[in-house]
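Yeah, one chain of the complex is gone here, protein chain that is, but the others are all in their spots.
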Amino acid sequence: MDEVKEECGVFGIFDPDGSNVAPTIYYGLMALQHRGQEACGIAISDTRGPVGNCICHKDAGLVSEVFHEKNLKEITGNLGIGHVRYSTTGGSRPENAQPLVISYIKGTLALAHNGNLVNTGDLKWELIQNGAVFHTTTDSEVIAFYLARERVHTRTVQEAVAATARKLSGAYALVIMSPQKLIGMRDPYGLKPLCLGRRGSAYILASESCALDSVGAEFVRDIEPGEMVTVSAAGIESAFPLPKKRCAHCIFEYIYFARLDSRLDEISVYDARIAAGKALALSHPAEADLVTGVPESGLPAAKGFAEQSGIPFGMAFYKNSYIGRTFIKPSQEEREVSVHMKLSVLKAAVTGKRIVLVDDSIVRGTTMKNLVRMLKEAGASAVHVRISSPPFRHPCYFGTDVPSGSELIANQYSLEEICRMLDADSLGYLPLEALSEMVQGLPICTGCFDHNYPMEIPKPKKLPFWCGE
Amino acid sequence: MDEVKEECGVFGIFDPDGSNVAPTIYYGLMALQHRGQEACGIAISDTRGPVGNCICHKDAGLVSEVFHEKNLKEITGNLGIGHVRYSTTGGSRPENAQPLVISYIKGTLALAHNGNLVNTGDLKWELIQNGAVFHTTTDSEVIAFYLARERVHTRTVQEAVAATARKLSGAYALVIMSPQKLIGMRDPYGLKPLCLGRRGSAYILASESCALDSVGAEFVRDIEPGEMVTVSAAGIESAFPLPKKRCAHCIFEYIYFARLDSRLDEISVYDARIAAGKALALSHPAEADLVTGVPESGLPAAKGFAEQSGIPFGMAFYKNSYIGRTFIKPSQEEREVSVHMKLSVLKAAVTGKRIVLVDDSIVRGTTMKNLVRMLKEAGASAVHVRISSPPFRHPCYFGTDVPSGSELIANQYSLEEICRMLDADSLGYLPLEALSEMVQGLPICTGCFDHNYPMEIPKPKKLPFWCGE
Amino acid sequence: MDEVKEECGVFGIFDPDGSNVAPTIYYGLMALQHRGQEACGIAISDTRGPVGNCICHKDAGLVSEVFHEKNLKEITGNLGIGHVRYSTTGGSRPENAQPLVISYIKGTLALAHNGNLVNTGDLKWELIQNGAVFHTTTDSEVIAFYLARERVHTRTVQEAVAATARKLSGAYALVIMSPQKLIGMRDPYGLKPLCLGRRGSAYILASESCALDSVGAEFVRDIEPGEMVTVSAAGIESAFPLPKKRCAHCIFEYIYFARLDSRLDEISVYDARIAAGKALALSHPAEADLVTGVPESGLPAAKGFAEQSGIPFGMAFYKNSYIGRTFIKPSQEEREVSVHMKLSVLKAAVTGKRIVLVDDSIVRGTTMKNLVRMLKEAGASAVHVRISSPPFRHPCYFGTDVPSGSELIANQYSLEEICRMLDADSLGYLPLEALSEMVQGLPICTGCFDHNYPMEIPKPKKLPFWCGE
Partner (left out) sequence: MDEVKEECGVFGIFDPDGSNVAPTIYYGLMALQHRGQEACGIAISDTRGPVGNCICHKDAGLVSEVFHEKNLKEITGNLGIGHVRYSTTGGSRPENAQPLVISYIKGTLALAHNGNLVNTGDLKWELIQNGAVFHTTTDSEVIAFYLARERVHTRTVQEAVAATARKLSGAYALVIMSPQKLIGMRDPYGLKPLCLGRRGSAYILASESCALDSVGAEFVRDIEPGEMVTVSAAGIESAFPLPKKRCAHCIFEYIYFARLDSRLDEISVYDARIAAGKALALSHPAEADLVTGVPESGLPAAKGFAEQSGIPFGMAFYKNSYIGRTFIKPSQEEREVSVHMKLSVLKAAVTGKRIVLVDDSIVRGTTMKNLVRMLKEAGASAVHVRISSPPFRHPCYFGTDVPSGSELIANQYSLEEICRMLDADSLGYLPLEALSEMVQGLPICTGCFDHNYPMEIPKPKKLPFWCGE
């Protein structure tokens, strides 16, 4: 399932005693690359150098494309933040790459943001009516602007962050670098993940725990919803500047976004996916000889289904790992000469077998339809499709890029119709009720499945075009 | 296991009636990319155009790097061959990229070659003493030179190919494009694979059947050892110009090189790897809770081990697919800040479990040692290492690039010593006897395991440096 | 003389009736490339499209490097501005490339600026204390910010430009693109040039008349010092929103910066340089056989010297036009193996001759010293150095990047000492008094020669670093 896109991943590190943090950010972003492949960047400063020595390098592309030995060596310091980005409507405007670095009353400020605000229009309009200018179409620039305005009359940068956060509505996991501090802040619903790690004298903030593992850091704890954490030379502080809200972690992180080896808010992503597969086997059992998953997204739930059902788990597809972004897509008339480039069936594994094929979701249904056909052409005697999440029906306002309602197959057709369209022998979705148990009762946002959002979504302000995207 | 390198993959297509074959070759090479990632190329001509209209584009890099929409559009015709290359000692000399395209007495000739000759030195010396000049260090140029000399006095290009083949000793799967014909030829031992496919009016030659599947072609049959197949406007012909030899297919194709979804010489690669895993479970059973493989190479044998032993099969590692060739490797002092970048353990899957870890081979042992340590650090209570091939001890003279003897751990240490070095709880290799049954009795070359080569290996001729590499 | 750098060139065009202006801007910038080679950009919108459709492409590099057929085709519209940049202290920070494009209360605003303000620090500090954030270190961003603030309460964008201009002190030739208008504004001293052209229904603003010629436009007139010109669908308007000042055109435009084929403020650059050469011949005559110039900068004044003195004018050097920016400079030990790469002497032209060698200025003196030596080694019997400007002694605050005082040879040594250091047979500078007559009495700024600046230069505000560069 590659039609639903996460927006971003963030990483921050401060080593007061310390050595150059640029390689650590580089490796940390590498581990978060699955959260955004469109652009990335690193901003670094040295708290022991002259104030305002912040250097930023960012560009469109993968971490491995944007950074190379030469430019990575040119950015050094003991305090830095990084970002990987997948853009939504703003498109690939290069100026939207993050971290955003600006000068303000106290020097240089850098921000990296994961999530989406729902009141950007109002905030931007208020600023612009007071003479503000905007260089980008990102929420981050709006946040930076409020921060700078607050900082004029607050005692500390933390106070300015807190005052700003009180204005924001929506999802945000923020890492902020001021001249002497690293600040992390998570929205009061905890929609987007953020965790804290430690390595020697350095503290690290990251979207997922896998990034801590990748840089040899020890996981300390998740940042709590609504919590602001400040790392300075004096150590680490925590504050809760916002009124309490009902917690609502994004369930899609567990279903698809997060890396299989991460733990988010104390729940292992692997365990959650196995649990979803087991629940699916209970709610929608099948008579079959082999349980398999769409690589790679469907494999863990398939494993769970197999464990619960006792049907053997195995591979049914070969994935060509050389089909990258520069792959020349076949023209209409070339379709015939380029079938199954990315996935091909392991005939020997499927011939004559009844197969359970698991994936995490169905968006438009075209990919799944192809896979069912490929399995049948390879001799599978039956294909039972199982989806480890409920039907995907509503928009996400918090930073997930999903096709519009009419493109969602689950919005247009009944279960029976979809099953027929896929030419599957049966079709089963994870029941909505199973989601909570999948994450061991963790409070979650399930808005995209049941239209039950944790906050009111304001009507998009009728604004001059430039205030929105 | 990524320390043993295949040298090449070849592809050829002729559509006498037909349309432009360049996209088909492009997609075919994409499907063969696993056989060589250093360089690639396509040479094309049109049998209905002016004689000698051959165009070739080749360069260092992956297929997706070397070809893009613009240069692919510039090469058109109904007859063409392609090549993917991994170079051995010749290094990445750009002039060694293939297909090799030369002018000779009958116009333009293009060759693509997979394999390694063992009498190149003699052949080259004979030519050079007659005033020959060489532009590359490839075997292919030697073959082309003999072909051109023979073609002066033969009636057809086939006769010249046959006469040339009589001089060659070693492994070769060749595709040759003359102005009006596509020719495929396989050495009499059948060391390197080559198969024939058909799509509409076009015949296709490819190193592996997966390339036929990828371009929507039907598999016709394997080219037989010692067979020369000629495709012309008049149709297809077969000939056996060489004395019969004992067949000896390269077993490493089944163990590691070939794609999991290919069939080579009527044996499914998937079946062979499953069979190896089963044989391993019989010869070296283990008490365990989970059978897993080193991704991706060890997974099929692990699945076979699981089937035989009844122990559940599952994943234990997450592989970061964004770690590509441009990844900046950590310096010695950065090792600490970049652990487990490529593979990380799924802690939730392994904690408290006894694990069977399967891979296809061990070369130096360093990777395996790391994986065992990672599993134990993640809480595995035991790690039993199983290798789905016998210990790798001798050089290959036929086109596989392996470390020299002293770098091979199996040459230096006993089984017990290796097990201790890996910190594994037990270690088992596939018995030599199981190899034949793994491929259902197919005659194979097992020289790299038992020094039993299908032909005499001449002492390397003491030649002026430039005649060798 | 390539040690003194101009900062920028600007270009703007609006064709209310009209066709796509992007190619015109491209060719216009090509003609202004001599004014800045570090970065360039084009911002375009279409007044007939949806408001805010502004597209900008800008990057480090020459116009021919930044723009190619593909990206030039992607930016279309009937209103646009362009910029070529040479940066001073800000270095090559990519975010400093222009045009600057921002969103503000009325949509999208783009600016391109040539010149340097002297009160940026004060202006920036005032904004930042009110909560402003800055993304770049350019004066242009400060101007944009004031414009946006004024625009909140003015009736038209012109009023906002006028109100902003009242705050600015220093040199500026601005082109501004609002959603429906093209505005040009020149500082009240007229320090930097700006002229108006017309082609069919389109009006054009450009730093120099050569850019009008290059795009087939007719020269209409120079924009007057302190004048604001507004081009809209309704036609063209002029206004003088600022108090009158004593006019002070930059004399260095005539001496070196401007293109030889331009006319600035009604004076031909060619005529001015010829006149300087003539004045030099009168004030510092020489007995000689050949008058020549340092290519290309010294040739016009040499021609003037020859006309006045009656000594023949000719070439003495060959210039290798292939020595570009990627030229690998010889290391210290390679100096011997790479002499005279850029300029070599035409021995046949100089042997046995007494030579007058003219250049427009001397900064450090190293180049001139080399050229004198080369001429003498080639057999010149005497070399008389003549400089077509007075000794260069003081800083420029208005946008010219010159070495600091201690690097200027004229600041450190007497005329006699310099002559001896150059090993010249005589040395003569243009007298200060001749400058005015060189431009036919046009009022000029001669601050860099006589410390006589047209306005008070404020002490640089002791500001936080980030408010300056």
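Letters are used for the chains, namely A, B and C, taken in the order the chains are written, and counting of residues starts over at 1 for each.
Just so we're on the same page, a contact is a pair of C-beta atoms (placed from the backbone, for glycine too) under 8 Å apart; a residue touches a chain by one contact, two chains touch by 3 or more.
The shown structure was predicted, so the numbers you read here are calculated from the model rather than taken from an experiment.
Trainee: List the displayed chains that the omitted chain touches in the full complex.
Mentor: B, C
Trainee: Pick out which of C:A349, C:L408, C:L430 or C:M455 touches the chain that's been left out of the picture.
Mentor: Going through C:A349, C:L408, C:L430 or C:M455 one by one, C:A349 is the residue touching the chain not shown.
Trainee: Among C:V220, C:I236 or C:M315, which residue is in contact with the omitted chain in the full complex?
Mentor: The single option touching the absent chain is C:M315.
Trainee: Considering the whole complex, which of B:R35, B:R149, B:H249 or B:R386 touches the chain not shown?
Mentor: Residue touching the chain left out of view: B:R149.
Trainee: In the full complex, which residues of chain B touch the absent chain?
Mentor: Output for chain B: 50-52, 101-109, 128-135, 137, 144-145, 148-152, 464-467.
Trainee: In the full complex, which bits of chain C touch the chain not displayed? Write them out.
Mentor: So the residues of chain C touching the unseen chain are 23-24, 26-27, 30-31, 33-34, 37, 62-65, 67-69, 72, 199, 210, 213-216, 259-261, 268, 270-271, 274, 299-300, 303, 306-307, 312-315, 318, 320-324, 326-328, 330-331, 334, 336-341, 344-349.
In this text, only the chains that are shown with their structure count from here on.
Trainee: Just give me the whole-number Å value for how far the CA centre of chain A lies from that of chain C.
Mentor: For chain A versus chain C, the centre distance works out to 48 Å.
Trainee: Taking the mean of the C-alpha atoms as each chain's centre, how many Å separate chain B from chain C?
Mentor: Those two chain centres are 61 Å apart.
Trainee: Taking each residue of chain A in turn, which ones touch at least two of the other chains?
Mentor: none
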